[in-house]
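With one protein chain withheld, the remaining protein chains of the complex are depicted in position.
The letters A and B name the chains in turn, as written, and every chain counts its residues from 1.
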Amino acid sequence: MAAIIETSGLTRSYGDICALKPLDLCVPEGEWLTVMGHSGSGKSTLLNLLGGLDRPSGGSIHVRGTDLATLSEDGLARFRRDCVGIIFQQHHLIPYLTALENVMMSQYFHSVPDEAEARHALERVGLGHRLKNRPGELSGGEQQRVCIARAIINSPRLLLGDEPTGNLDHKSTTMVMELLRELRDEERFSIVMVTHNQEVAAWGDRTIHMDDGCLVREERTKSC
Amino acid sequence: MLTALKVIPQLLCWAVLVPVMCRSLTGMSTAVAAAAGFVAGVAGENLLLAYVGGELPFRPLRGICGVIFLLLWGASVWALYRSGSTSPESGQPTPSPLASGAAALGTGVLAGALTLCRLAPLEGGAVRLVPYLTLACAGAAVALGAAYAARFLPQRLVPRGIPLVALVVSALMLMACSVQRLDLFSPLSMEVMKFVHDFVHQFFESMLIPDHPFFRADVWGYIGLLFGDKVGLWGGLALWYLPVLLIALSLRLERLPSVAHIRQGAARRKLLASFIHERRLRLAAPLLALVFLTGAAYQSRFPATEYWDPKPVEVSANPAGQIAIPKKGEIDLEDGKLHKFSYRQGSREARFFVMLTPAGQLVTTLDACAICQPEGYGQAGNAVICYYCRTLIPLETVGKPGGCNPVPVPCSVKGDAVVIDGMTLVNTWESTVQVTAHGKGMGK
Partner (left out) sequence: MLIRILKSSFLKRPKPVLLVLLSIVMGSAVATAFLGISGELSHKMALELRSYGANIVLEPAAGDAGALKSDDLPKIKTIFWKHNIVGFAPYLFGQVDFSSAAGRQRGVLAGTWFGRPLQVPGEPDSIQGVKVTAPWWELDGRWPETPDEAVIGAGLAKRLKLAPGSDIVATAAGKERRFRIVGVASTGGFEEEQLFAPLAEVQALLNKPGQLSRVLVSALTVPMDDFGRKDPSRMTREEYEKWYCTAYVTSVAKGVEEVMSGSRAKPIWQIASAEGALLKKLDSLMLLLTGIALFSAACAVSSSLMAAMAKRSPEIALMKTMGADRLQIAAIFLGETLVISVIGGLLGYLAGDRLAVVISRTVFDSTVTSPLWLFPTAIGAALVVALAGSAAPLKRALAIEPVRVLKG
C-alpha cells in the first residue's frame, strides 16, 4: 500500500528548544496510527506539522505526495481543506452557530455548503435529533461527535486527532472510538491520533511512543 | 496635440475590445481583420466626409449604431429565454473562421469610422491628412499590439457568444456617444420622455384618468412625476442598461452542469464550486459592458462642448462700397448657424457674422461686443458665447444692442443677398474695438 505520510529528518524547534528531533516516519494509506507520550514529548508538534498548521524547521514532510514545506500560506489552507480533517480535545466549535451550521461552515470553506449532506453526516454520527442545537446545549460526547462530522464532511484522506477523548468519560470515549472505527472502515481514510490513554491507543493498528522529541518505541496492536 | 487627446477614449476602448475578440474568436487572424477593418473604416468615412459632406456621412453610422443596439436588445431577450434551458457547453459552438473574421472586420470598420467622426471638423469637410493617417496607423497598431497582449488574458475571463456581443456593442456605443452627432443616448431619452408624455395625454383623452376636482392631490403628485424633466433621463437609462443587465441575469440563471453522477459529496461540491466560480467570472464581460455604457451615457449627458466657430470668409465690396453676400451661395446663410466674414478696406479690417435668428430675421453683427475685448463669438446650440467673458447670449437677442451682445450692424436684404455698407461696418468696428482695446493698453 502507498504511504500517505512520509517524513525524513523532520525537526521542529522553537528557539533553542528542540520540540521534535529528526524523525523518519512512514504511514501507509488506511492505517490507524496512535502516538503516545507524556506532555511535552513532541507528539502535538508532530500532529500540527502533519496537518499543515505549522512549518518544519528542517527535514521534509510529504503528505499524499505533496511537500508541505513548499506550500504558501494559502496553499497550506487549501491543503487543509482538501486533505485533512482535525479533531481537537477542546472540540473548538463556533459557539454562535448550530451543530448543522458548524458542519456547513467546513463545507463553505471547502467549496459550497450543502445542507442535506451536512444533515446526513450528523445523522451518521448519531446526532440527527440535535441539528439545531448550539454547542453549549450539547454534552461533551455530542460535541465531539459534531467535531467528527465536521472533520469527515469533506472526505479527507487523513484524519488527525489531538487527544479527541481527553475530556470524555469512559462511555463517551468508547462511543467515539467505535464511531471512528466504523467511519474508517467505510471511508478508508488514515488516522493519526495523539493520546496518553492506553485504552484508546489499543483501538489503533500501530502505536509509536515518543519522549523528548524522539521516537522511542514502536509496537503493533492487535485489533480487537 | 489636442486632436490626439480627443480620440484617446476611443482608442482605449478599441485597445480593450481587440484582445477580447482575439481570444474569443480566432486569435491573430481576428486581430488582423480588425486592424484592416479599422483602417478601412477610417478611410471610408473620410472619403464620405470629403465627397458627400453635410450631415449625410453621419446618418448611416448613426443608423448602424441604432440597429446594433436594437440587435443587442434582441440578443438579450434571446439569452434570457434560452438561459433556463441550456447549459453553457451545448449553446456555444466555436465560430467558424469566416464568420469570426467577418465580425472582427465589421467591428473594425465601425470603430474606425466612429473614431474618425470624433476628429471631423464641425464646419464639415474631411479630416486633414496628417491626423487622418496617424489615426489609421494608430488604430491598426493598437489592434495588432493588443493581439499580442491578448495572450496574457486568462482564458476563463474571455466572454463568448452573447456576452461578447454585449461587450462589443457597448464599446461601440461609448465610441459613438462621444461624437455629438452620433449620440444615441440623448435621442433615446428624448423619445422616452415624448412617449411618456404622449401616453399620459392619451390616457387623459380617453378619460381613463378622471379629470375630477375631488381627485386626490397625491395622485396628481404621482402623475406630475411623469412630467418631470428627469423622466427622460431615467427612462433612457433603464432602456440603455436593461439589455446588458438581462444578459448578466441570463448568465446568472444559466443552469450549472449536472454533478449528480459524482457519488462522493466532497468531490461533487468541489466541482459545483468550480462551476459557480466560472459562472461568476463570466459576469465580468457584462460588468465591463455596463462600465462602457455608463461612460457613453455620461459623455452624452455632459458632452465635451465644442463651439461652432467657422473661419471668417473674406468678402469684398463692390465699387459703391456695398458688401453683398448671397443667401444661398457657397454658404447657406439661413441654416440657423452663425457665419463669419472678414472685410478689408485698405489697412482697416473688420470681422462680422451673419445669422438667421429663431424669429426668422437675418441679422448682421460685429464679431465683438461693446464691452469685452474682440475675441469673438462661437455658437453652442441655441446660444452664442462670448469667448472673452464666457457669457451665453440667447440667439433670440442676437442683433439687439446692449450688454455683451455682439454689436449690430445695419443690413438690408435685397433679393437673395444680404447687403451691408462697408464704410459703416469698418467705422462701427473701429469705434467699438478702439473703446475696448483702449482699456487693454491702459494698465500695462
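Simple rule for what comes next: a contact is a pair of C-beta atoms (placed from the backbone, for glycine too) under 8 Å apart; a residue touches a chain by one contact, two chains touch by 3 or more.
Predicted model only: the values in this text are computed from it and were never measured.
J.: Which residue among A:21, A:92 or A:181 touches the omitted chain?
T.: Checking the options A:21, A:92 or A:181, the one contacting the hidden chain is A:92.
J.: Against the chain that's been left off, what residues of subunit A make contact? List them.
T.: 44, 48, 51, 53-54, 73-74, 77-82, 84, 86, 88, 90, 92, 94-97, 101, 104-110, 112-113, 150, 154
Keep this in mind: only the chains that are shown with their structure count from here on.
J.: Express in whole angstrom the distance between the two chain centres, defined as the mean CA positions of subunit A and subunit B.
T.: 65
J.: For subunit B, which residues count as touching subunit A in their complex?
T.: Subunit B reaches subunit A through residues 264-267, 269-270, 272-273, 276.
J.: If we count contacts the way the header does, which residues on subunit A are in touch with subunit B in the complex?
T.: 82, 107, 110-112, 114, 117, 153-155
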